[in-house]
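Following this message is one structure expressed as structure tokens.
Only one protein chain is missing from this complex, and each of the others stays in its spot.
Here is chain A:
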Amino acid sequence: MSAAVETHTLPGWLNALKNILLFLLRSPTSAFGLAVLAVLILCALFAPLIATHDPYVQALGNTLKPPGNGHLFGTDELGRDIFSRLVYGARITLTIIFLVSIIVGPVGLLIGASAGYLGGKFDTVLMRITDIFLSFPSLILSLAFVAALGPSLNNAIIAIALTSWPPIARLARAEAMTFRKADYIAAARLQGASPLRIIVKSIMPMCLPSVLIRLTLNMATVILTAAGLGFLGLGAQPPLPEWGAMIATGRRYMLDNWWLVTFPGLAILTVSLSFNLLGDGLRDALDPKQMNKR
């Protein structure tokens, strides 16, 4: 407990964030994850500055050029610069991850925490609904949703969100069940706190670390599902430079023009790998025993 005397120059949560970042940077794998995420965010923010060409402009006299000659990663079947399309694709990927996480996290957390804390019939009903969603492979369920709603990026996001909250809810429920009998919950009840208040103020903060970790690990799956939907033509629609869709169109030329699928594929691989590594690092960083050190 050497950290008993903490500096309070920063607000509590900002300080905690700083500590978590420092912890992540200490291990090479999570530092790599963090670095790739930083590059991804920078790419998305400054896409017009980084991209060498307009990602949408076709140059039919310049199709299927191998890497080099002013095109870092070559050009695709319509003469568009693949590097620029990848850079702009970072925006789409980030949007998908961000929106899915922002929907899935709170929904899963709320459902799981209330099911775990309240128990009884409430728990049974919510968990059976979760079971139903869990029993479908997520890509198939997303496919069904997108097929019903019509193919577009937004619908892909909704479909992915609909399929990825159940594991989070399960996790939050399991966590909540270990805390519901704790003395501090009993104390909160004795102070007259309503069940909603207990769930939001006492249970949720306890579930949050594992949910965050799960969410980060989930992001890799989200990217892959989004790419899969894009590949099947049910996600982002042309001419949007979505990585999965780029692979799908590049597939036809794959044998002679390897760069069409290799670079988007590498991008997907790197980003999902880095999210996995980051999630792994977060698990250590948010471990309650580690928490005690800060």
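What we mean here is this: a residue touches a chain if its C-beta (ideal position, glycine included) is under 8 Å from a C-beta of that chain, and two chains touch if they have at least 3 such contacts; residues count from 1.
Operating definition for what follows: contacts and distances are computed from a predicted model.
The listed options are "Proteasome subunit alpha", "Ferredoxin reductase", "ABC transporter ATP-binding protein" or "cysteine desulfurase", and the UniProt record of the chain not shown names that protein "ABC transporter ATP-binding protein". Contact with the chain not shown here comes from a single listed residue; of A:L49, A:A148 or A:L190, that residue is A:L190. Listed here are the chain A residues that touch the chain not shown: 1, 3-4, 6, 8, 12, 182-184, 186-193, 197, 201-202, 205-206, 288, 291-292.
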